[in-house]
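Notes follow once the structure below has been shown.
Of the protein chains in this complex, one is absent; all others appear in place.
Coming up: subunit A.
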Amino acid sequence: MADVLAQGDRERAPHPLALVPKTEVKQTAKDFKSDQEVRWCPGCGDYAVLAAVQGFMPELGLARENIVFVSGIGCSSRFPYYLSTYGMHSIHGRAPAIATGLAAARSDLSVWVVTGDGDALSIGGNHLIHALRRNVNLKILLFNNRIYGLTKGQYSPTSEPGKLTKSSPMGSLDAPFNPVSLAIGAEASFVARTVDSDRKHLTEVLRAAADHPGTALVEIYQNCNIFNDGAFEVLKDREQAQEAVIRLQHGEPIRFGLPAEDGLGSKGVVRDPASGELEVVDVAEHGTDGILVHDAHAQSPTLAFALSRIADPDTLHQTPIGVLRDVRRPVYETLMTEQLETAVHKNGKGDLGSLLHGNDTWTVAG
């Protein structure tokens, strides 16, 4: 696939906020807080994400009335109630479908979807993958806590196999989804992963998502301190995280682990020339030649997909976070609007009288 988009396709992937009215008033996080009492469990990771989003929204400088948050069902789906934008708390799994209609009808809105692992990947899996392949202008925040919280602790489609829960007293039999792999397989043009407790990283990823034309999927590892506490502890604990987390930066070598002499991580990711698989090597032994440089803009999803598989599913060691994939392709509603304009250009603006008349008529005189 060509690295460079044809000129026409570039125009069909305009900046996602190009048509959204801006505000002239300076906004702060407070402007995005609604008057509703937040009702998540004390200590829930959702609080951190809410604070990060409220803190980030002013940065976009958008007219607040042109922002809409749509959610499904689940703990995280209460999110819209706590923001002072327009919002809809819809039904289980359907937020991407509802948001698709809204975004397709209104290019002047910034539309965000808030969903969870059960909402997006189980009951709403179909809508998620189709939104991604269409490349509708939606920013999807997928709160993944690897458990069902609101229904009180059943295993979710991202729970590890063998998980002991109320509905799986002898261990869950399900193989889990990897949301990032799934999104890349569903032709997503933007896929990122971040962690609830890392406000700075979360904000960076939100910024990149907001800048992306088309559907952006952001998987947020979020702690459920009631039913799955510590699920991502290995990625949060300062010491363990150095070995466990691979921070991806576009254009930078993929290095992690304790700092080596050059100040970058002592471990690096290379591609095995024989098998094509990714491998983690010790930079001191291997040298810096052949260490992969992260290219989020690569049209081919191959490397992003391989990176999405590099983490150990049991220990979460070597978990990449950051923007895995960010490529341009035509945006659904831009294409839709273009067709409407082409139709007017070709056939003139619709005239109801002549439509109703058609071509084969006869007249009955009095």
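Quick note on the criterion: a residue touches a chain if its C-beta (ideal position, glycine included) is under 8 Å from a C-beta of that chain, and two chains touch if they have at least 3 such contacts; residues count from 1.
Definition applied: contacts and distances are computed from a predicted model.
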item	value
Chain left out of the displayed complex - its UniProt protein name, from "Putative Nicotinate dehydrogenase small FeS subunit", "Peptide/nickel transport system ATP-binding protein", "2-oxoacid:acceptor oxidoreductase subunit alpha" or "ABC transporter permease"	"2-oxoacid:acceptor oxidoreductase subunit alpha"
From A:85, A:194, A:266 or A:319, residue that would touch the chain that is not displayed	A:85
Omitted-chain contact residue, chosen from A:100, A:115, A:144 or A:215	A:100
Touching residues (missing chain, whole complex) on subunit A	21, 34, 36, 63-68, 70, 80-81, 83-91, 94, 97-106, 108-109, 126-127, 130, 336, 339-340, 342-344, 346-350, 352-353, 355-358, 360-366
